[in-house]
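The complex is shown incomplete by one protein chain, all other protein chains being positioned as in the whole.
On to chain A.
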């Protein structure tokens, strides 16, 4: 194959067939995908969770991951947050003409590895090559489906006063890794994205504790935005303790340098769990037993004092709102 992705590869002719059979099937292939039918034939029964997401991240390779693995993690995490076992996913690639074939291989390989690790089959896919400038390097759209295994499924409107708010780990790692790479900044200690598939841990959690009320991954907009969404849809107050929210020292250092707040930065391998107080300890135990939940901790409590609001109890013991972000968080360029 040539070293660059040409428009021909998206033509539907021989060149596209070669790209599909040599690269995509090589890395993502499975019985269903290999049949190359117009649609996949799947076994699903009962209630399913389905989620789609488009990945346009820049840079496409970043410390701790790349757009391929990120697309898998993002989608299966969203499915798993519904108390579901993600089983199948689709992927659509939109590639800019002239994109380096080596980079595409790296991305598809990484996607294949991530899907395998998560135990999810890629059962349908699509590749388009568009003229230079029509997209920025590469965009990937993925859709995932899975069987919901708890009833009722965890949902953003089920937080109740008295519930405990738990967090599976440190905040802001992914967002800062991306911004740091984009701005060409080198931090004292390397900041890695936390991009990871959380489905195995989440499935274990809901199997043992079907009482979980809310599961959410604080991706874009970070913890602050996600908490506000939950407080709004459940019409409760989420009270968080500033000192309990874990942030890596290198992340808080990088953030204060850039004038950013880690609580508004994206995470791609963390989740929030809200559940009745009496199950909190058990949930933390399950989370901490898994590599991806090692730093899990309790960060707050759901109350009925200020419905719809997120209140932060500060280090001093004072209270303030933790609001949604107005517009985008822009780094201060020093």
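Here is the rule we go by: contacts are C-beta pairs under 8 Å (C-beta built on N, C-alpha and C of every residue); 3 or more make two chains touch, one makes a residue touch a chain; residues count from 1.
By our rule, contacts and distances are computed from a predicted model.
Name the absent chain by its UniProt protein name; which of "PaaI family thioesterase", "Amino acid/amide ABC transporter membrane protein 2 (HAAT family)", "Hydrogenase formation protein HypD" or "SDR family NAD(P)-dependent oxidoreductase" is it?
According to UniProt, the chain not displayed is called "Hydrogenase formation protein HypD".
Quick one: say which of A:30, A:52, A:192 or A:306 touches the chain that got left out.
Only one listed residue reaches the unshown chain, and that is A:306.
Determine which one of A:46, A:133 or A:318 touches the chain that has been left out.
A:318
Take the complete complex as the reference. Which residues in chain A touch the chain that isn't displayed?
That gives, for chain A, the contact residues 242, 306, 309, 311-321, 323, 326, 333.
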